[in-house]
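Every protein chain except one is present and positioned as in the full complex.
Moving on to chain A:
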Amino acid sequence: MTASAADTNAERAVRRRQQDDRQPGPATFAVTLTVLAALLVVSATAGLAIGSVQVPPGQVWGIVTHALGADWTTPNWSAARETIVLDVRAPRVLLGAVAGAGLAVVGTALQALIRNPLAEPYLLGVSSGASLGAVVVIVFGVTWFGPTSLSVAAFAGALGALLLVYATARTGGRITSARLILSGVAIAAMLTAVLDLLLLTTDRGNEARAVLAWTLGGLGGVNWDTLWLPSAALLLGIGILMVQARNLNLLLAGEEAATTMGLDVARFRARMFVLLSLVTGILVAATGPIGFVGLMLPHIVRLVVGGDHRRVLPTAALGGAVFLIWADIAARVVAAPMEIPVGVLTALCGGPFFLWLMRRDARRNTDRGGA
């Protein structure tokens, strides 16, 4: 082969690689958001319609618009159906959307803050910490903070677990995936053991059984009165994270580089840890620990809209909401009339995803080492 032919081949290879590598622009982002928003409406409708009593989508919308005072059909449904849609299913669908969105943004931010693609509240033991906090409140009947005692304790537990995992996994300013996951697993195991011990030795047998079901993660049992706190936590979390999106981006460059671009990394991370623990704690108090949503969504979203947090955060939030609504529909339907905890289903999809991600990262590192 002549030198010039080799050159053109090489050039062609480079050009092909450049085309393959071309990343999505702002148009993709707008389209993605629109599609996801539409999907969210469809999913919510499905969530209200599907169950032991099937309600046709048209009637779902009739009931919802009637309740909002904007009738578009004349009411022709029974009061029982209205109760099922508005008081049983609607809070549940909303909680699913809120929890899915919340877990997805928490996972996104955690991955940037710890600079590790495998970071996720459930895998790091943060959810276990929150569960333990909540269970301590239930078992010992603590009510120092009135009705929000559960959430406050879950927040404290989440923050404690996160700091513990972070401190034990970090050596020489760096956290390797292996160390992070190992300390997450170990600390989650310890916290869960303490939690089980508390539940098994408590005198309140019936409550313990209810709590045990709750620790599997589920959206049942929510009502309109308890929905406001998770919703407020989600709005607060997304709001602050969106404001800090540029700084989250800086962390992708590395800690030293982020410092040279004006970020006080230690202080920023401390504040974000508190925020993420707060959101996780409140969500876990409401739903129990639901795993892998915070792991899967950010990665899928980055494949579509790229890595800039100004795009990843809103997309992950919408995607997480859609995902968890459907996971909950599946939880209600697959073994009807029995209901499966939604956490069991998310783990069922999330486990294989985690393994795939781990293999992909290992491959990438080998590639880079060889280059």
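By our rule, contacts are C-beta pairs under 8 Å (C-beta built on N, C-alpha and C of every residue); 3 or more make two chains touch, one makes a residue touch a chain; residues count from 1.
Convention: contacts and distances are computed from a predicted model.
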The complex's invisible chain, by UniProt name, from "NADH-quinone oxidoreductase subunit M", "ABC transporter ATP-binding protein", "Threonine/serine exporter" or "Glycosyl transferase": "ABC transporter ATP-binding protein"
Which of A:42, A:232, A:261 or A:348 sits in contact with the chain that's absent? A:261
Of A:45, A:244 or A:346, the one touching the omitted chain in the full complex: A:244
Even though one chain is hidden, which residues of chain A still touch it in the full complex? 17-18, 21-23, 111-112, 115-117, 243-244, 246-247, 249-257, 259-264, 302-303, 306-308, 361, 364, 371
